[in-house]
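Read the structure below first, then the notes.
Note that this complex is displayed minus one protein chain, with the remaining chains in position.
Chain nomenclature is as follows: A and B, assigned in order of appearance, with residue numbering initiated at 1 for each chain independently.
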Amino acid sequence: MSLLEARHLFVEFWTPAGRVKAVDDVSFEIGKDETLALVGETGCGKSVVAGAIMGLFSENAHFKGEVIYNGKNILELCEREMSMIRGSEISMIFQNPSLALNPVYTIGDQVSELLRTRCGRKKRQALKISENLLQHMGFSDTGTVAGMYPFQLSGGMNQRAMIAASMALSPKILIADEPTKGLDGSLVRDVVREMECAREISGSSILLITHDLSLAREISDRIAIMYSGEILEIGGTDEFFKSPSHPYSKALLNSLPERGFQPIPGQSPSMIHSPQGCKFHPRCSRSMEDCSSGRPAMARHGKRMVRCRLFA
Amino acid sequence: MDGRGSCQPFKGLGLQSSLGAVLFILFVIVAIFSEGLSPYDPWARFQPYQPPDIQHILGTNDMGNDIFSELIFSSRISISVGLGAALIATAIGTLVGLISGYFKGLADEALMGVTDIVLMIPSIPLIIILAAFLRPSPWDIALIMGSLWWTSTARVVRSRTLQVREMKFVESARSLGFSDIHIITSEIFPNIFQVVLPKFVLAIASAMISEASISFLGLGDPSMKSWGTMISFAFSRGGFINGYWWWYMPPGICIIAFVFSVVMMGFSLEEDRDDGMRLE
Partner (left out) sequence: MSAVCLNARSISKAYESGLIFKRRRSILEDVSLELKSGETFGLVGDSGSGKSTLGRIIAGLERPTGGDVLFHGKSIYEMNGAEFSKFRRSVQTLFQDPEGSLNPRKSIERSMHDVLRLIGLPMRDWRRRTSEMLQMVGLTEEILCRRPDQLSGGQNQRAALGRVLLLEPEVIVLDEPTSALDISVQAQMLHMLKDLQRDLSTGYLLISHDMDVVKFMADRAGCLEQGRVIPLDGKSIALCSEIR
């Protein structure tokens, strides 16, 4: 029984340079109490997917498809209905926490904000709950921390505070958009710990958006690999890392330091003029003749779905 | 990323700045081609005190000069004083701001000190006093205005230079071994240009109004026709009292229209800045 299901999601940005197909037929589901990692390199469209689920679109975005939550297609909801879902049912944390937090309000104020506006709690009550949340996030002196401003805390602390804020209403789904980008090794471990903690407390599912394969490996149950707007492979994390199916997945894992930094030839394709047929075939070591004619569909391969002619 | 609405008659400019630009260019054409466009020589004398009619679209003044011809020729002085003063002010301000912001330290302190002193000088009273005693030509006035008004440009350029200076590509340029002069002109200047341009354009407006005011006060050079002198004569020769609107309304409207065109361009330029240098 899936909590959230994206069905054939398309998002295009109409720019003077052309139509950017940022999300090109993406489908996936997130089950209850599970973490799905959406992994891909810069510009593959993963953040756009997150924005689509939250209903956050820029002016020049055109979308099509469905995102089913609670039996409804939330893409069709009006702004008011969507804003009721945001924060309380589906919540999001962003990269660069120091910028996502408002510098003129204290941590306590920001963590308790949702509690005051949505649940109508009184200020003191809301603060108490916030301090509780902060404690779960690993802060020891919660009273002092709640009274501090973002600039007084380090990047890692701000990130934890932001996670606390987003967990305030115990959302069913937490979307984490590159939560560890730019953070050092030890901080990455901290954030990972806090997120698992958050998951345990409120039983939320997590959609983790990242380019960091090791992070995905550590905390996700299932993993989806995105390339140039498409999902190329989606399946269980452990099996994926043991033996990836799609040539791009294999090449990506080979670029890791453990496997010797083996480079993938060529560069990511333009999203305005994408290659004919399979988007990865120009760089693929196993491309065949018909890889350039017609896009391969997602096909089942064991317990996974792979978009490749080799598995069609 | 356009300015106002989605209408873009010219590439990269919104509706507002396009209108401003068109109007501005029209005025400049009139100023340059005054001889060809004006029906008569503005100094030629006809029947004085004529109201507007077919022969003289705006009538004639007390000396018998055709007012329409006067209006066209006056654009020359008014616009060139405006442009001249703005050019001088912007050039000095940019230079001071760049040197101050790039070299910092002693040069910065000294130049900012000078800026503060110049700021204290009240420009219009000074010009009035100088005008009263020295009877300067419009070019002298332009020079004086330019030498006093560069301060705000200097401040703005300085703070932008301080910002740009810290950016990685400037450090790269230093590391590659480029000289300071090269870095200032080739690396930093193009990145502050967007800040200088609107200041220049708005300075034209200020200069024009100042010149008009000074001429109106009768301190201008009476032998040269400008919109300000036209209004001044209209006043002193009984145009206002007698209700000869064709003496003072046309030059007044011209001043307003020109300043308006300049301001429209200037404000749009200030807003539509896509300099690609957001501080992350």
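Just so we're on the same page, a residue touches a chain if its C-beta (ideal position, glycine included) is under 8 Å from a C-beta of that chain, and two chains touch if they have at least 3 such contacts.
From a predicted model like this one, the values you see are computed outputs, not experimental measurements.
S.K.: Among A:27, A:88, A:255 or A:274, exactly one should touch the missing chain; which is it?
M.R.: Answering carefully, the residue with contact to the hidden chain is A:255.
S.K.: From the list B:54, B:176 or B:241, which touches the chain that is not on show?
M.R.: Considering all chains, including the one not shown, the answer is B:176.
S.K.: I need the residue numbers on chain B that touch the omitted chain, in ascending order.
M.R.: Residues of chain B in touch with the missing chain: 167-169, 171-178, 182, 186-187, 190-191, 275-277.
S.K.: Under the stated touch rule, tell me which residues of chain A contact the chain that is not displayed.
M.R.: So the residues of chain A touching the missing chain come out as 41-43, 184-186, 211, 213, 251-252, 255-258, 260-264, 267-268.
By our rule, only the chains that are shown with their structure count from here on.
S.K.: With centres defined as the mean C-alpha position, give me the chain A-chain B separation in Å.
M.R.: About 53 Å separates the centre of chain A from that of chain B.
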